Each structure stands twice: as structure tokens, then as C-alpha cells.
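Every protein chain but one is kept in place in this view of the complex.
Residue numbering begins at 1 within each chain, and the chains themselves are lettered A and B in the order written.
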Amino acid sequence: MAWTLRTFSSDVLDVDAARLEELAADEDALEALEVDVVRGGEPVRITHVLDAVEPRIRPDGRAAFPLEPKAGQGVTHRIDQAVVLPCLDFPGEERPLHEQESIVDLAGPGSELTPFAIGTNVVLTFHGRPDAGHRAIDSSTRRVTLAAAELLAALTLEAEPDREETFELGPVDESLPSIAALVQLSDLGQLYQLYVYGEPAGEVGLPRVVDPAEMLDGAVTAGEYHWAAMRNPTLFFQRNSLVTTLYREHGKRLRFAGVVFMRGYEQSAADKQRAADEAAHVAAEVGADGAVITTDGGGNSHTEVMLTCRACESAGIRTAVVLAEETDLDATEAILTDWVPEADCIVSTGNLEELVPAWRPERVLGGDALLDGTPAADVAPIPVRNYLGAANQMGQLCAGAMSW
Amino acid sequence: MLAKEIERAGITTVFVSSLPTIATMIGVNRTLRGPAITHPFGLDEPERRRIVERALEMLEADVAPTTVWEVAA
Partner (left out) sequence: MVKAVHYLNQFFAGLGGEEQADTPPMRLDGAVGPGRGLAAALEDAEIVATVACGDDYFAEHEEEATAALLELVRAEAPDVLVAGPAFGSGRYGYASARVARAAAEAGIPAVAAMHEENPGVAAVGRAVVVPTGPNVAGMRDALPRLAALAGRLAHGERLGPAEEDGYLPRGLRRNRQYDRTGAERAVDLLLAKLGGDTRTEVGGAHDTVPSPPPIPDLSHALLALVTEAGCVPQGNPDRLASVRAHAWLRYSLAGEERLEPGRYESVHGGFDVTLANEDPNRLVPLDTVRELVGEGRIGELYDCFYTTTGNGTPVATATTFGQEIAAELRDAGVQAVLLSGT
């Protein structure tokens, strides 16, 4: 089953702010929406960023972010170097799991940490109705953001693509090692979860094998608002480096065995162990000789990753694990929040605690003050931890760390 | 790390700590998660009893390398 992705230049973008604002007008839980278009390189800091979504549309009229299977078939259009950044400061006191600041800098030292400082950023600054409650506001912002991403891509239906790629896994040399991607999706309740076809990850029967193209084609969307640097925004699934690398290497250095979605953030030790055992079992079922295990979220879900690593290795499936470090700046040893001896092959996506030198933007979008009240333009060095996706643990970026 | 060297001498050891991660990274085999850095063996006697008894169970258990137990079983 092949899937074709057509890429269109961002020249095709024509942002009609009024039309986008209309999308929010239908949502009771939202009071207002401001639309700003900014470009990478401009001295802009964007705060309270919830997610990042690439404009996508399907010529056959099916949803770009479908609420039911099956994505990853037929044709989808994407706009290159364009991203929608929804921003929201949740009103009210109730902050269940201390969601933390989330920043994107389009220039300055922080601009190197996230992949948004090139191209066109359509910033949607949402204002929630104070009495609507966080869940309703979140559902509305996500709905409007995805609708906006699709609306922005509509002009591609009348344009010529720059290029076209087809994703398909044909039969290849059986002597090549078979590699699976075990992709962790977290679910700690609304505001801290990823969605598969619009359903919270914890409710879709994980672990589950999916067609890799489904992951690239809008099956997974994000709604997780803690640990900014460790978030896996929607964009990182749409443009996923692990899956596209495995497609590219299929038939060359490996056979791509498939993608397994597995659960993170189970709350009890027994549930964590069960999730790990089941994921390893599914990896064995797809015939994997090796698996790359990726992480979603903070230390709590690192435990599942390590347990899954151990379970796979016990089943004879060799593993490589991707995760971020939380190394104290004076520590004499890299600090991983969890570890098992079987995890002898780890890719580090960088140290969250490292400080990015202070930088003063000329313009701030999303909100003038950070969540802790500091004026956003006026801050001291900011830890990597607070930059959206900067240490994401699917290995999307070139970030890493070294011993010195 | 003391615990590892005592283990190396063949003496069965339970390391009680509120930061078991570092211990497992270093390779300590039996770690019991204690309630806090300020009172690894608990605040009051009933809690201390539960922690010590769990530690004794761990001394008697055949565990996989670098195992961490919780006090509440």
C-alpha cells in the first residue's frame, strides 16, 4: 500500500487571518484568536507554545488529520518550511500537573534548538473563556489548530508541487536485519497526552502495529503540555526522522519491520512491566531483529522505555534507545532518570538542564509574561528544558551531548 | 560506592536510598527505595519496621542484577 506525499513551496501560502479567526468563533470555549505571521530569523520570541503542526491537505477530500483509520494511503499535500504554532496561556488557577513554559525563539541562541526558525510561522494566539475549563479550551484549540493547518494547505490544490515522494515497503533481501520502530505515546489524561486518530493514546489498545505511513500522515496529533523540550509535537510525527530514515534504508542496510505504538506513563510498576512485555511481544511478532525505542515525556516514562529495552533484549531483540539527559551542570556523570544494564546503546538527545544564553527579542508573541511572571523579553538564561521539542526523544533533531 | 564494594566481597547488601537511580547505574544489585534523603529509614517506628522488614525480605530474595524494590509491595 503506497502513500504519496507532494511537497509545495511556502510561496503558495496566503494567510487569511480573518478566515482563521472565524474558525475560533464557532468554539464556545474560546474568547478570541489572534493570528500573526512571522518568519525565521526575525527577532521574535513566542511563548506558551502548545504544539507545532505542518499544513496538510488531501486532494481526495478526506481529512488531513483523520478521526478514523486509515491514513497513509493515496495522496497528501504538504507545505514546506511552514508551521502553525498554537499558543495559549490557560486561564484560571487550576494547573494539575504544573505545565511548564514552552518557548520558540526565531533568532538568537535559542533559535538553534528548535526547527522552527526557518520558514514561515503562523502563530495562533488563543484566549480561552475563563470559566470554560481547561479541557474544553484545549479541545477547542486543538480542533481549530488542525482545521487551520488544513485550511492553509488548501491553495496547494491548485498549484504545482516541487517534488513528490512515495512511501512503500516492497519485498527486499531477507538477509538484511529487520528493524522495528517502537514509538512511545504517553497518556496522563487530557493536557498531557497524544492522540491516535483523535483518541487519547491510552484508549486505543496499545501496543499496536501501524503502517509507518499512518504516522507520517496525520494519525498522531499532540496535546501534551508539560516538559516543553521533551514534547513530541504533531510536526515531529508528520516529519518523523526515524520513520523516514527506516523507509529510506529499507532494502539497503535493513528491512523496515514496521512501527509499533506503545504506551508510556503507566502509573503502577505492574502496569509498566506489562506494557513493556507486551511491546516486546509485538516487536517479536513483526519479526524484528532490532528495535529503536523512542520516548515521550519525562522521567516517569523513561522507566517504561528501560523496561521495554530489557524485555526486548530478553526476547533476543537488540535495542537502541533514544532519550534526553537531565544532567546537573556540576554533575560528574550523565544523569539518566532511569537505566537498566541492558541499555548499552543509547542516543542522547541532549541535556535539558543546560542554559541558553540570555537574549532579548524585539517582539513577543503568545504572551508577554512567562508562566512564572517574568517578562518574556527580559529573561535570564533559559534552560533547554523550556524550548519546544528541543530535546525531543524521537531523535528528530541533530541535538546531542558530549563528555568533556 | 560503598555498597558495590561490600557486594564485591560477597556480602549480601541492601542499599536503602531515596535516589535508587544512581545506585542502579553504578551497578548496586539490591536497592530499596527509601522515603526521603533526610530519613531513609522512615520517620516513626512503624514505618521503620516496614522498611527494615522489606529490606530483610530483599536480603533473602534471589533478585536480578540492579533490582530496585519499593517498600509498599
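For the reader, a short list of remarks on this structure follows.
Assume a residue touches a chain if its C-beta (ideal position, glycine included) is under 8 Å from a C-beta of that chain, and two chains touch if they have at least 3 such contacts.
Predicted model, so just to flag it, every value in this text is computed and none were measured.
Listed by label, the shown chains that the missing chain touches in the whole complex are A, B. The hidden chain makes contact, of the residues A:I179, A:A280 or A:V379, with A:I179. Screening A:V292, A:A311, A:V364 or A:L388 against the full complex identifies A:V292 as the residue touching the chain left out.
Among A:I79, A:L246 or A:V282, the one in contact with the hidden chain is A:L246. For chain B, the list of residues touching the undisplayed chain reads 1-17, 19, 23, 25-27, 29-30, 34, 37-43, 45, 48-49, 51-53, 55-56, 59-65. With the whole complex as reference, residues 112, 177, 179, 240-242, 245-246, 249, 253-254, 289-292, 294, 318-322, 325, 327, 331-334, 336, 339, 341, 343-351, 354, 384, 393-404 of chain A touch the missing chain.
Convention: only the chains that are shown with their structure count from here on.
Contact residues of chain B toward chain A in the complex are 21-22, 24-25, 27, 65-66, 70. Across the complex, chain A meets chain B through its residues 269, 333, 335-341.
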